[in-house]
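Not every chain is included here, but those present sit where they belong.
Per-chain numbering from 1; labels A and B assigned in written order.
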């Protein structure tokens, strides 16, 4: 798919400078772009790359000096670049609507309009798939599941029974939604399994990363609320609730029954113990280990996680600790010396 | 599925108080329960919820005051609640016994009585599947594998060749059992692969979490012993041995050839280096990094992991470290001042 530069400028709502007939066949970062591609200058720090880039055209901020190259000037270059990416992306149609003959549908399964169901997909009894949703090859969906409309379910995703998924949700390859929570009743030395009768509810506009696991609740529901984005290899345990528009980076782990507010951000590899609450807008730095509830707006990091400012000072101070130990030893010696002289004087 | 309250009371071996004909259709936690459901009061801390819950009936400790609501009084409420969950759970029959026509069985595969094999399951040559075991859709099992009886193998699990699995084992979706251990022989700069000829042995009554990986041994076997429960996204490397009735929480990683005793508990995201031993009943706190062997009964946490008591004091002290640095600086000044006066006096 190619676009004329004039057409791109119109679609991005920007001012065209240069040859309107220039053919653009792709988008790329300013360092990697090649001839025939359009790039953007978002951060003035990369201004020097304007002269060096191999791109045929650049999306520039309105006020930015014109440097002779073809360009489109817009108010928000990064956003315009995102729009340009979507224009080129739209062309990559994954699998056509229709049900592949190797797919296996349970009894009373309800399939919406223009749904695409790839080879070897399995759908359980009474499960509903919303309009325009795409189920890639190898997806396994249990019984009594509801999947909304315009979802993308990538290859080999597993959705267990009774899970409920909203509209425009993206489940990346290998994700597991609704496996049993990790709950046992210990009698003597044996850990007897607590049945996990609850569900998972994933609201609209949620992303779940590749090989991420969202456990079903013991009773009730594990809930991921609208607009939240979860990266790869994340563990969300039973009865956890994650609020709206939150960001969970890769390899995060959240233990059972912990509740997160809206707009929470968890850095990569963060761990959070069970049965606590993180308020709205909480941020946890990468690898942080959260062992206590954090009120709304709190920013914490380190292990055990403490306020980000204190954590920074703590870890800076820790670098000086070996020297401090020696210093205190020397100081003790000096104090002892003085005490001795003091004693002599009496 | 519904039960009369009288029938529930009888099955749970409890004393019924209230309407014996009350219909109960589900179980739920005391905060989430709705009309028609039964809940339980395990922890007296939640006593206030007795008046607030929407549940139609409550499982109560024997000595607990009767509050007017229908209830079943038992010696062990949590255990009775677990039994109630199992009563309701039993009804969710996943897939019927029989072999789906899309499944592919290798030559000389031996399938037990009442085994359920879902769509698109693949079973290798000479592999044996025990009685009453359920293989969910998309499961791939290699050649010469033994799977015991009454196992549940959830969708898209992979079991590589020559793995041996006991009875009543649950393998959650996406788990990988018997992939190659991570072993290389470095010659110059190249890392040449060491063939991984060993096996994995999983004993009876073990749970393996979703997307967890248990590597095969280089030679010999990686072993998970009877009754051990492993959560999601855990990594168990080649030649590791995990003892009986242990608990490995989510995202734990155990490096090669490390041996764990019986009843070991590892918190979430714990990492353990290779070639060490953790004795019976060892507990490691969440996110701990264990770099040395730990004798039986040891409780450690932090990085590098140290006794839990010391670790707690260490991390509490660390919070005071920035202040301590300043204090020592002030103290040095005071000592220097006194030394100067002392010098003046001579």
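To be clear about the criterion, a contact is a pair of C-beta atoms (placed from the backbone, for glycine too) under 8 Å apart; a residue touches a chain by one contact, two chains touch by 3 or more.
This structure is a prediction, so every number in the text was calculated from the model and none was measured.
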The full assembly in this file, of which 2 identical chains are displayed, is built from a number of copies equal to 3
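In the analysis below, only the chains that are shown with their structure count from here on.
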Using the touch rule from the top, collect the residues of chain A that touch chain B in their complex. 102, 104, 120, 122, 138, 140, 142, 156, 158, 160-161, 174, 176, 179-180, 182, 184-185, 187, 189-195, 197, 211, 213, 215, 218-220, 233, 235, 237, 251, 253, 255, 269, 271, 273, 289, 291, 303-304, 306, 310, 313-314, 316-318, 320-321, 324, 327-328, 331, 334-335, 338, 341
Contact footprint of chain A on chain B as seen in their complex: 26-29, 32-33, 78-79, 82, 85-86, 88-89, 92, 94, 100, 102, 118-120, 136-138, 154-156, 170, 172-174, 205, 207, 209-211, 227, 229, 231-233, 244-245, 247, 249-251, 262-263, 268-269, 286-287, 302-303, 315, 318-319, 321-322, 324-325, 328, 331-332, 335, 338-339, 342
